[in-house]
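Yeah, one chain of the complex is gone here, protein chain that is, but the others are all in their spots.
By written order: A, B and C. Residues from 1 in each chain.
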Amino acid sequence: MKYVLRKFFWFFFALYIAVTINFILPRLMPGDPASVLVNKLQGVEEGSMEAIRAAFGIDTDKSILAQYGDYLINILKGDLGISISNYPYKVWDVLSKALPWTIGLMGIATLFSFIIGTFIGIVVAWKRKTKVANSVLGIFLFIRSFPYFWLGLILVYFFAFKKPLFPLGGAYSIGVFRGDGLPFIKSVIYHGILPGLTIAISSMGYWMLTIRNNMINVLAEDYIIVARAKGLPLTQIMNKYAARNAILPSVSGFAMALGFIIGGSLLTEMVFSYPGIGFMLYQAVQQQDYPLIQAIFLFIAIAVMTANFLSDIVIMLLDPRVRDGGKK
Amino acid sequence: MNKRLLELNNVTKHFPIHKLGKKRFVHAMDDVSLSIHQGEILSIVGESGSGKTTTAKVIAKLYNIDSGSITFQGNRIDGKLTRNEMLKYRKNVQMIFQDPFGSLNPTHTIRSILERPFIIHNLAPKEEIENRIKEILVQVGMDPPEQFMRKFPHELSGGQRQRVNIARVMSVNPVLLLADEPTSMLDVSIRMIIMNMIKEFRDKHNISYLYITHDLAGARYIADRIAVMYAGMIMEIGKADNVIQQAYHPYTQLLKSAAPQPERDFRKQKLTTKGDIPSLIEPPSGCRFHPRCPAAVPECKNYIPPMTEVDKDHFVRCILK
Amino acid sequence: MGDIILKLQNLEAGYIIKQGDIKAVDNVNFELKRGEFLGIAGESGCGKSTLAYTIMGLLEDNGRIFNGEILYQDKDLTSMTENELKAIRWQNISMVFQSAMNALNPVMKIGNQLIDTILSHKKDFTKRDAINKSKEMLKLVDITEDRMNAFPHQLSGGMKQRVMIAMAMILEPDIIIMDEPTTALDVVVQRTIIDKISDLRKQFNFSVIFITHDLSLLVEISDKLIIMYSGQIIESGLANKVYNNPLHPYTKGLMNSFPSLTGKLQDFGGIPGKPPNFLKLPGGCRFHTRCPMKQDICSKVAPPLQQINNDHTARCHFVKKGN
Partner (left out) sequence: MIKDMLKLFFINKKAFAGLIILSLFILMALFAPMIAPYGPKQNENDGEKFPLMASPSSEHILGTTNAGYDLYSQLIYGSRVTLFVGILTGLITTFISLSVGLFSGYLRGTVDDVISFVNNVFLVIPSLPLVIVIASYIPMRGVLPIILVLALTGWAWGSRVVRAQVLTIGEREFIKVAEVMGEKTVIIVFREILPNIISLVMAIFFTSTIAAIIGEATLEFIGLGNISTVTWGTMLFWAQNNAALLLDAWWWFLPPGLFIGILGTSFALMNFAIDEISNPKIRKR
């Protein structure tokens, strides 16, 4: 239990740091976001202008500490300010529309890629001397070196443009609506395949390589020899003895890699004009919508930290040594 | 033989362990007093976790002590020393570690390992270092030295590596050597050779040793006096042969009966103890050995017996004496 | 003590590496009787562990049996398929490994690790049976049955090694090979484990092949002793005979490497030098480079393993029959 408490404490603390960084960053930067804001919103009546300033925290009358206090309170209330590019909508409203798309697409794609990549990695390590295993390894090493967005471009080019098997972009077809039920779901899946594939293919290599290296380390352990000597069936050795131990570092690496994968996935959404937060971030960057940019960053940070926390919990469930507060 | 070189008085060393909640300590050394005379070999015997290595490391000033005092050549050395005092102490007191491979940096040649002491302690002009290294290598039986100087540690056998380790500490001409199980990781055939070399250096250069081991027979062979440690405390200390032949403390007797003895038919002897070495985080109350002691009486639980002289220079920490 | 259950004939095994073949077990012959305690001693790199792994059929991928036979009750293990071997391994010959610390799967309860051993061999056992059997075995090695649910890291080193002994005994094999089972343990723990093994052996009448570098311990506990050097047997015989009358200079050197605990204090010597590299073996007797008694013939002619008397053999030019 102490372990969970410690991790929980760390989770909140990291979150707090991320929130604070989010507050400090715009104030450290050489450019003046406030002037951008003012320029953008020219013609807005003075009353709303004040409200926007306050929401964005560029209330120059107040001391920095007071600003910080207001900022923290606003965050706690879920008030992230007003989106400049979507004026007068609140950042939270804009963000909440994009969130489900990203969570759905990225969550499913990452989960798939983790499961499939890990599985391939286990097999590749188990059969590490065969030619097939080595070429699979080589292919993943190669794919892993490309930027996600470019792989996305290639997939679109070949499977949507040259051979229009899949749509060029978007999350569902025009003319289909949420209320349509099954056709809508079908359309969503149809639109999700290419972007999902991009994320899955490019991140799979990471999982595969990680688990492969762990497996090879574990396979040299004495308990594997004992398991072999005991005459256990190979599948049991592979699953209960080797993979079960090799997966531990992968799970703890999951969260850390997630930060990287989310970064890559953001770009994937841009390529596919997928209405998630990645695409939104792209638009926000282009239109210098700082409140939105920051809110998205904050959200991603929260997502990664949550994943981090969850993977710590999973590790605890999987590794009795961690449960007893021993190793790590 | 009579000059006291090193003296530990009631030395205590507890390691804090970081855990959420209350702070806890590993009681590695409790109330340890011992002395080493000029030219003497004192052996500390004990199982793992008995605090014997901590004792050596405390003397080597790798750890600071919590309480008590350490006196070397009449000067207190347990406090903070200046860089110069420290260097001087280090030149006098050196340590040989257990793992002959781990003690040599795998990325350096034997030559560059052995030249460090000369540079650190400014023992010889640059152009002489080479010859001094050769001399010392010959002294530890690595002849011809040129052949070894260019080699890396992984190209040497365990015995050769331990010789290099001895060469390194010998190059500063120390007065006290702390040897932490220097033969336990070596092949049996080479152990006696290293032990004999250690003895020889004592005879030739009058070097004193703190010789740590878990091998009672080896301790008897090499040491003048033996101290038996258990769970951070000294249980028995005295002349080597007295401690072995007239072991007073039940723990010493236990160690003795557990040691392999080819001349004995083991089928007839059974150990009279149960249980494992106690936790050093929450050591047993009273005598640390009482939970495993076949001779324990109720009082053993209640107070820590003091060291009592049972014979001339033979002390035992047991209520029954 | 009765019939012969394991017989090694001209066994040659080792590894194939880039620089050449390493014959870490070179023409090894011995017989093991039911209920016998055979000790094998030697320095690191003398081939004693390779011998154990060869008998178990557990050599690594680059390991090979070059020649010879391992006869278990007259069936040759070296010519068996992996599946046939599986039926014998652990069921009839099991092993206790050197490092108990790493021999248990850290993420599995020890109970389950015992149970899966039973279930993979005894098809007629139910899970219930297997659990009961496991508890029974743990009790034999003085571990209470509530420890079935413990994970390896919750046990002390000595307890882990006792679990390994229970695991090795769980299928009631005829032979248990023990590869330095107590080397990493403290003297007192080592002694309790040795005591336990000897009790159990009396009770179940299995044979033990006990491998260690600690000759003083081996002499005390073995019936028969084999001394290995550079892959070969250089001396073998009844333990007390070898101890009281070592014939080979190497054995003498080893005996002289253990100071006595209670006996007279004398000078002990040890053996200078190191064992030869398997890729560059010296001609003649392999020990001649370190031998204090070497003569001209030693570097030229390799001595055979001579039967000196009924229960004593040695590989040296200068030992004679009836010595």
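Basically, a contact is a pair of C-beta atoms (placed from the backbone, for glycine too) under 8 Å apart; a residue touches a chain by one contact, two chains touch by 3 or more.
Not measured: the values here are computed from a predicted model.
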(request) Would you indicate which residue among A:6, A:62, A:97 or A:144 is in contact with the undisplayed chain? (result) A:144
(message) Please identify which residue in A:156, A:246 or A:316 touches the non-displayed chain.
(response) A:156
(message) Can you say which of A:82, A:136 or A:219 touches the chain missing from this structure?
(response) A:219
(message) In the complete complex, the non-displayed chain touches which residues of chain B?
(response) 57, 60-62, 86-87, 90-91, 93-95, 97-99, 102-108, 116-117, 120-121, 152, 154, 165, 168, 172
(message) For chain A, which positions touch the chain that isn't shown here?
(response) 10, 14, 17-18, 21, 25-26, 29-31, 33, 128-129, 141-147, 149-151, 153-154, 156-157, 161, 168, 213, 216-217, 219-220, 255-256, 258-260, 262-264, 266-267, 270-271, 281-282, 285-286, 288, 290, 293-294, 296-297, 300-301, 304-305, 308
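One rule holds in what follows: only the chains that are shown with their structure count from here on.
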(request) Would you mind checking which pair of chains has the most C-beta pairs in contact? (result) B-C
(message) Can you work out the whole-Å distance between the CA centroids of chain B and chain C?
(response) 32
(request) Indicate the residues of chain B shared as contacts by at least two other chains. (result) none
(request) Would you pull the chain A residues touching chain C in the complex into a rising list? (result) 129, 221-223, 225-233, 236, 240-241, 244-245, 248, 318-321, 324, 326-327
(request) Mind listing the chain C positions that touch chain A in their complex? (result) 56, 58, 61, 86-87, 89-91, 94-95, 97, 99, 102-108, 116-117, 120-121, 151, 153-154, 164, 167
(message) Applying the document's contact rule, which stretches of chain B touch chain C when the two form their complex?
(response) 47-48, 157-160, 187-193, 195-196, 214-218, 220-221, 241, 244-245, 254-267, 270-271, 273, 276-277
